[in-house]
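Note that one protein chain of the assembly has been removed; the remaining protein chains are unaltered in position.
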Amino acid sequence: MTRAAEHSHALAPAPRRKQRRPLTPKLKAGLCILGIYVLMGVFGPMLLPFDPDKSDILSRLQAPSAQHWLGTDQLGRDFLIRLLFAIRIDLPVAFAASFVPMIIGTALGAIAGYYGRLTDTIVSRAADLVQAFPVYVFLLVLVFAMGSGATSFIIAASAIAWVGYARLTRGEVLRLREMEFVAAARVTGLPESRILLTHVLPNALPQTVIYFMSDVVMMVLVLSSLSFLGVGIQPPTAEWGRMIAEGQPFLRSHWWLAAAPGLMVMVFGIGLSMIGDGLDEWYQK
Amino acid sequence: MNAWLKVENLSVDFPVGGTRRAPVLLRALRSVSLEVPKGTVFGVVGESGCGKSTLARVLSGLTAPTGGEVSLEGVPLGMHRSSIQRRRVQMVFQDPGSSLNPAMTVRTMLSQLLRFHQIVPKDRIEDRCRELMTQVNMPTDALDRKPGNLSGGQRQRIAIARALALEPEILIADEPTAALDVSVQASVLNLLQGLIRDLGMTMIFISHDMAVVRRICDHVAVMYLGRIVEIGKTEHVFTDPRHPYTNALMAAVPRLNPVPAGEYQMLKAEQPSPLANISGCAFRGRCPKAGSICATQNPDLAGKNQLVACHFPKGGTDA
Amino acid sequence: MNFNLNPGMTRRGLLSTLSAALIALPMLGGDVAAQAKSGGTLTVARPADVSSMNVYNHATIEDEIVHPMVFDTLVYGANNAEGYGPGLAESWTFDAAANAYTFKLRDNAKFADGSALTAADVVFSINESKEKSANYKGLIAGVTGVEAVGDHSVKVTLAGVDNLFLAGLTWVYIVPNNYGGMSADDFFAKPNASGPFTMAEWTPGSSMTLAKNPNYWNTGKPYLDAVEMKIISGDNERLAAFQSGGIDLYENVRFDFMGQVPASNQHIVNPTARTMLLYSNNYKPPFDNIEVRKALSMAINRDAIQKALWPNLSVPVQGLLMPGTADTVPATNGTWDYDPEAAKAALAGSPTPNAKIRLAAAYLRGVDEVLVQTIQSQLQEAGFEVELNISDFNTILGQVLNNDFDVWLLGNTTFGTTAAEMFNFYASAFGPLGGWDLPKIGADLAEYRTATDKAGREEAVRKFENLMRETYAASPVGHPATVFGVADGVKGLETMVTSAYRLDQVWLDR
Amino acid sequence: MSGLLDITNLRIDLGQARTPVSPVGPLDLTLDVGECLGIVGESGSGKSLTLKAILDVLPEGLVRGAGTLRVMEQGKWVEPAAKDLRGRKIGLISQEPGAALDPLMRVGDLIGEIVRLHSGCSRAESKTRAIDLLRQVGVPDPEKRATFWPHELSGGLKQRIVISMALACKSEILLCDEPTTALDVTIQAQIVDLLRDLQKQHGLGIIFVTHDLALIRQIADRICIMYAGLIVETGPSAEIFKAPQHPYTRALLAALPDIEASSGNLQPIEGTPPNPTDFSVGCRFAARCALATEACRAARPLLEKTERGTMVACFHAGVAP
Partner (left out) sequence: MSRAGYIAKRLLQTVPLMAGILLMVLLLLHAIPGDPARAIGGINASEETVQKIREDLGLNKSLPVQYITYIGNALQGDLGQSTRSGRSVTSIIADRLAPTIWLLLTGMVLSIIVSSVVSAISARNKDTWLDYSFVALTIGGISIPTFWAGLMLILLIALPTGLFPISGFGQGFSGHVNSIVLPATTFAIAISPVMIRALRTKFIALYRQDFVMMSRAAGLGEGAILFRHLTRHAALILITMISVQVGPMIFVSVVIEKTFALPGLGQALVNAVSQRDFPVIQGITLVTALFVTFVHLTGDILTSFLNPKMSLK
């Protein structure tokens, strides 16, 4: 072996007293935003005395007033409560539509990366196929075939999103598999499956969690886009994408009907991206 | 030397390209044979690409040989070993940064091994962990730390504790101190020497650092391009290097008090690529004493207690 | 909005007697024709394309608007007492004893290729329609004999008094005898007819261009050189195209967009002969039970819809037949009122208390997501569990034909100036598909057909409306108006109660 | 011998730290024509940062603080900006030979670019100059090797190419940052010989940084031993090795296994080097030094001359432990 080029040098890592690493500012900010959304989603609708789905067309398109703080939408429903109620749809569906593929993708990626050869070729070729297939069409037809609504969206999203996780985990596992602590574990006689589960995966998971955060943001965007195209969550359920679509005809007179839901999506996305970046920094500390 | 750990004509080839029918082979080990007496420290030294690490991986069961055999007390020792055989041979690796699982505390790592191999009953695992820590001169509170919070030297000691946890008879050390500073290296070497002495273990010490090998090994084998070119007691090989390559190594190694010129010859050119299979002696391209016979015939190890694989060894062929 | 049903169903159609209305009008307006300038191309935006130019299987309302621009009929619908005015037939006489009409053809009538239009062509056309016109043979069923009298007049004998006949004639498009030797399909691919325009070029699904018919009998007309019709399906997109100046005439401005179209460019037709209808499938549960149908009808808050969604752009609910067309009268055994409590009670009492139903709708001609979601919300108030099934018109029609629907919200428009056409259409199309009481409706239609005076016709209509109200066979929601977007410089646009429009008297002041 | 480089009071500071923290310095360095100055120290001693500070190519987050740097230019001491030194007066050879060459460019083009930069000759001419330079640094079959990509060459050859790039700049001073640490010992010997020949041939001044005491003993005329960012002992190499005065130097030699002596136990140095953020006010080695007294902890000893022509920074210099 060549001489060890890398010396454990330069500001040697003196043993640190505190075990728990402090949260980075970005991570804190992101968690705050997420927390606010969850609170708004859970308690918001309780505080406002309106039914988000009941239309009262006689009082439609009212400007913001003392009674309706953000006015009423095109069907006379209180606009603010629908914005808050949409959290109960967009968040859980987006999280579910990212969580399911995370499990599938990570498992497949880990197996493909660690055991290699046959499993690797199968998973990689399947990933190429799904990647080559235009995501939108696949999502659209699946949702269309199974009837639009939350469950079919989650199934359709999972059928595509697992590829991202599989590729990420496979890359991480391939890198970790060559490291010495895995060889050391083999020498001590631990079975391959135990090594994968207790030694390799725990080191691969941080990247997966960070990717999960950006995937949730992606899923919220895809879910709202599908509703915008008329395929996603069905009326009268409040959902940000559909609210934007239904606000589009009133862009000139009631621009907030289209603007506000978009803003809710954006701020939520910012919150989650900050959590993602924050976790990235936190893990490297 | 009573044959305790025997390696007979061990060869290892890695396919690195070409097609399935005509693969391009990297011949890492080319029929290497050696015997390691019980309770001694056997050094293997050589430059990069000489195959010393591959030898370590075959002995520890990480790599399968393509030819030849390793046996312990006459029992063959391949990649698939019973759990008892598995425990008898343990290894310490070179890079402190990646030889410990960064996501696991020391205690979890050690107790996983103790539990899996049922080395001690469940209730004794914590005490055993503490004993292991003291055995490697580490404070017991280090059990709660993750490798990220330990210095290079401390991590190597934990790696040694991991090996000791399985109470092995043979410890294979693959350049354990190469990545450490001189001051820390000394403490780890002292620890290893102490353990070998106290626990009566046998150690195979792989290194590129001749000074360290000189200091702690009883016997030494010098390797070049997958072959053993010289083997014998460390004292003899280092004071009276008979193979021109060993001679060149001694010349190249910087030393504290300068050596009179002419004692050793410098090597020209560079080591040939391991992919090329060279007829005759692989060293002839760089050897100052290369003759015509060297081109055709690959010399075997010969001699009584200091073996050398060369047609024109220093001091004749019968010493 | 009307729809085409497959063979065996009558079809709503544009009353091709529009030009007759024009002729009647000059007496009123007078100076309009004076400054008219000819030339220029009019671009029209429409939500959907014609299905085909074969006049015998009209598919959609688009067919009813486009066909009369290319084909001509003997008689046009008109706003006069009788309801009909001269078309290709200059005049006609009725011999009460022989129950026969004699029509005097215009002597300068020609087909687009210049060949003369003779009585033989008319005889052939009437017989072809009697046999093949799936949707209107019901109206001309009373014809027993057709014969040419010389080259320029045709004698038609009827079984007896027949108030549907003249209405039927407005759907008999005159084609050359034996299609001028071609097969029907080849003829209709590039029709050679006698209407004001000929079909110059058609890319299905995106646009159709009509050119001026040089041999049109009404010399000097049409003023326009050509008409270009573009298909733009989305409401937002059509408005945007109109605003960006690419479009001269734009059908069906959505009421929510009224604010974005200047008043000078709005052409409002109110009342329009249109009924917004909730059409239920009474064959299978839950709507096979009258209580559920009653709940459906009473759950709809018609006043709120008219006040909020169609502010002074609609006429109070009268019934299934369209106000503004002759002979239509409301039911006398009750009104279509909104009673949420009764609706809840009726549904709760029915065998399917919280029925799960699919509300089908196509966003076309007055039906938009606001109206659909309002209806959905009101039905849910009454206890229904409503899931929306939004798709394009043809797909929903396919489901209705396969009896695979629960309730369908659609806008029904008549192109006849009298009740005749819609009455026949309800009897032959809606009845069979929706599971109505066919014998009773058939009897009322026959009574209408043979009524000797207006009072008799109105009595037949009243019976029909009472039957509908009593059995809640289908529930009218209201009669919204039609609004056209007309660009500056487009002059001479005349529309009738049926919101059909004729382009041969439109001219461009540019 | 005539002076070539004179650095006084050089200091390297952490970029954004609120209170100024300098992991390296203050330290003084001098280099004469044809002289080889060895700087030796363990990890974290700041030896490599010192070299980078001279050309001010410090990594992110580190900035060159106080300190003057003067260079002999036609007989006069001048104080040029770091920018003017780069690629003119001073050349740098880094540790990881692979990483020093742009992987996406052929070797010939890499050298050609430097030649054109400094001599402004045409592209064709720079190619022949490049091949000539390769021959000078002992690369076999230079015409063919010039067309190779960096990843197709061995570590030894890559290091020779880096040296040839320094020669292309006609540098008078070569800063070598552990140039042979990543190489095998036989190749290291060849590179060291090459450097020595070039030094004689061009009268170069070389500053050679390494952690390998034995290597320094072999090639350096004068040595500086660095610990925790400071020079603790400096002087002619023979004197330093014969009678090391500073406890740290002595401890290093005691811990170093030499190829000659086969017996005797190695004495490790307990503890770890201090972290720059909490340097003590006194002697930074005090925590690990057997001779440490209250005085050592109170104030930092400065380099003082000894009678043996060396300098040492310790209150108890020369006292046997």
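Per-chain residue numbering starts at 1, and chain names A, B, C and D are given in the order in which the chains are listed.
Methods note: a contact is a pair of C-beta atoms (placed from the backbone, for glycine too) under 8 Å apart; a residue touches a chain by one contact, two chains touch by 3 or more.
The model shown is predicted, which means the values in this text are computed figures rather than measured ones.
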- Query: Among the chains included here, which ones are touched by the excluded chain in the whole complex?
  - Reply: A, C, D
- Touching the absent chain in the whole complex: find that residue among D:96, D:125 or D:221. D:96
- Note on the structure: The one of C:112, C:241 or C:420 in touch with the missing chain is C:241
- Task: Could you list which residues of subunit C touch the chain missing from the display?
- Result: 4, 6-7, 49, 51, 57, 59, 203-206, 232-234, 236-237, 240-241, 243-244, 246, 390-392, 394-395, 397-398, 401-402
- Item | Interface residues of subunit D (partner: the chain not displayed) | 16, 52, 55, 57, 59-60, 86-88, 91-92, 94, 96, 99-105, 113-114, 117-118, 149, 151, 162, 165-166, 168-169
- If you put the missing chain back, which residues of subunit A would it touch? 125, 128-129, 131-137, 140-142, 144-145, 214, 217, 220-222, 224-225, 228-231, 240-241, 244-245, 248, 251-252, 255, 258-259, 261-262, 265-270, 272-274, 277
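Keep in mind that, in the parts below, only the chains that are shown with their structure count from here on.
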- subunit B to subunit D: how many Å between their CA centres? 32
- Geometric centre distance via CA averages, subunit C-subunit B, whole Å: 95
- Task: Take the average of all CA coordinates in subunit A, do the same for subunit B, and state the distance between these two points in whole angstrom.
- Result: 49
- Would you pick out the residues of subunit D that each touch at least 2 other chains? 42-43, 184-185, 211, 272
- Residues within subunit C bordering two or more other chains: none
- Once bound in the complex, which stretches of subunit A touch subunit B? 1-4, 6-9, 12-16, 19, 179-181, 183-190, 194, 198-199, 202-203
- Message: Which stretch or stretches of subunit B touch subunit D in the complex?
- Response: 47-48, 151, 153, 181-187, 189-190, 208-212, 214-215, 234-235, 238, 248-258, 266-267, 269-271
- Listed in rising order, subunit A residues that touch subunit C in their complex are 53-55, 57-58, 60, 74-76, 230, 234-236, 246, 248-250, 252-253
